[in-house]
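Note that this complex is displayed minus one protein chain, with the remaining chains in position.
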Amino acid sequence: MHLALQSVAANYGPRHVIYDLSLDLQQGEILVVSGRNGSGKSTLLRLLCGLQQPSSGQIRYTHQERAYTPQAARHLLGWVSPDLMLYRELTASENLHFFARVRGLPWSTADSAALLDRVELAGRGHDLVSSYSSGMTQRLRYAYALQGQPLVLLLDEPTVTLDEQGMALVHRIIEQQRQHGPVVVATNDPRELALGDYVLQLQPPR
Amino acid sequence: MKLLFQATWAVLRKDLRSELRTRYALNALLLFAVSAATAVSLGVGPLGSGSIAVSVQAALLWVALLFAALNGLARSFVQEEERRTSLALRLTAPPLAVYLGKLLFNLVLLALLDLVTTLLFLVFVRVSIGNIGLFIALLLLGSVSLVTATTLIAAIIARASFKSGLFAVLAFPLLVPVLVVVIQGTALALRGDPWSAGLPMLQLLLAYIVVTFVASSMLFPVVWEA
Partner (left out) sequence: MTLRLTQIARILIGIWMTGVVLAMFLWIPQYEGLGNAGRIMILHVPTAWVSVLAFAVSAWYSAMYLWRGQAVDDDRALAAAECGMLFTILATVTGAIFSQVVWGVYWNWDPRQTSIFVLMLIYAALFALRAAIEPKEQQRKLSAVFSLFAFVTVPFLIFVAPRMADSTLHPNCAFAPNSSCDGITLRQGSIGLLGDRKVQLLALEEQGDTVVARVQVSEPGLTSEAVLEPTFDLTQGESVVEPTFPGLRYRLVVQSVDPANGTVLLNIHAPGTGILANQRTLVTFLASLGGFTALFFWIFSIRTSLLGVAWLLEQREVAHL
């Protein structure tokens, strides 16, 4: 799996936040994006998962000799962000079951249990998401993102609201992801800056 | 194709389950139906079955259904947008499955609304139905027309500010043909006219359903990814 950006520019609302950004990311490489609030970190991640269109430039994923636009590559991506909301009126395993179905993945209760176990939510699968604390909600976002083993992980503020154990869990997930594909992490946390093979410092718009 | 059916079914089941737990749209719809039927029966009372009476009854029935529908049918999309779950859905589900799932969900809601409103009209307003088969056929096709025309609009207004008012503003002009036909047809059915009298209306509703459904399924992905 390989990710390439060619002179990408994008707006947040009416403002330009990203302009002329080009980069290449290979299998197993970790890119950390940092920068002040409003510098376009979240916008970059939204571009990478096709939730927003660049105003110019091109983003391409290449997997097994085939090129994908971000929108076409969604089934290969896992996105975690404070903007990602799951259904509060459903339980955690109902959420996972639903997303597996719409993704077209074969899924069983055991799969839900295993995934919840991986994000250290074992035993809480039958609680409504509305009863979750913010840290537990963040863990559930990882369960959502890791469903079906994505090739690319796109993590926005990956450890926000998490405790020490949660942070360790996230760092483990990032390390494990190296064998599947590239990881992009948007953060200002110094402990995560150290994780990156590359650090991209975004400047806020003039 | 099988994947699409599976995803559609999942969206429908998810919406039904959420609805049963939150009663977000259901309460609004049913309370509206009850208020409308009560207001009509208090204000107008039993009208008998003269030729003007059946026209008035048909019009009141459909006005009640229309406004209840305009009150409730946008909610499943608006809720995805307001609770910001639409992003998670957009990243995982095929757009067409989302559209079809919501369409079916709205159909279920409206079928329930039809049932309750008709029963209330039968009891409170003492409407008597001359040709029951034709009445049911018109009720069903009329409701499906309402749903195929408004589901796309619900997806559009979910992205806008000032949602609830906008839904009626956008939907009403497109529904005028349906309302005219279905009110006149329902009056005929109440009066007890034969099937042959209602046939052209059923045909027109069917054509409307096909056209709006095809147009919606083609245009929906643009709205969903906008």
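Every chain is named by a letter (A and B) in the order it is written, and numbering of its residues begins at 1.
Criterion: a residue touches a chain if its C-beta (ideal position, glycine included) is under 8 Å from a C-beta of that chain, and two chains touch if they have at least 3 such contacts.
Keep in mind the model is a prediction, meaning the values are calculated, not measured.
Student: If the hidden chain were put back, which of B:17, B:83, B:126 or B:159 would touch it?
Tutor: Looking across B:17, B:83, B:126 or B:159, the contact with the absent chain belongs to B:159.
Student: Contact with the hidden chain only, please: which chain B residues?
Tutor: 51, 55, 149, 152-153, 156-157, 159-162, 166, 169-170, 172-174, 176-178, 180-181, 184, 187-188, 197, 204, 207-208, 211-212, 215-216, 219, 222-223, 226
One rule holds for everything that comes next: only the chains that are shown with their structure count from here on.
Student: Counting in whole Å, what is the centre-to-centre distance of chain A and chain B, each centre being its mean C-alpha position?
Tutor: Inter-chain centre distance comes to 38 Å.
Student: Show which residues of chain A lie in contact with chain B when the two form their complex.
Tutor: 49, 51, 71, 74, 77, 79, 83-90, 94, 98-99, 101-104, 144
Student: Which residues of chain B touch chain A in the complex?
Tutor: 3, 6-7, 9-11, 13-14, 17-18, 21-22, 83-85, 87-94, 97, 225
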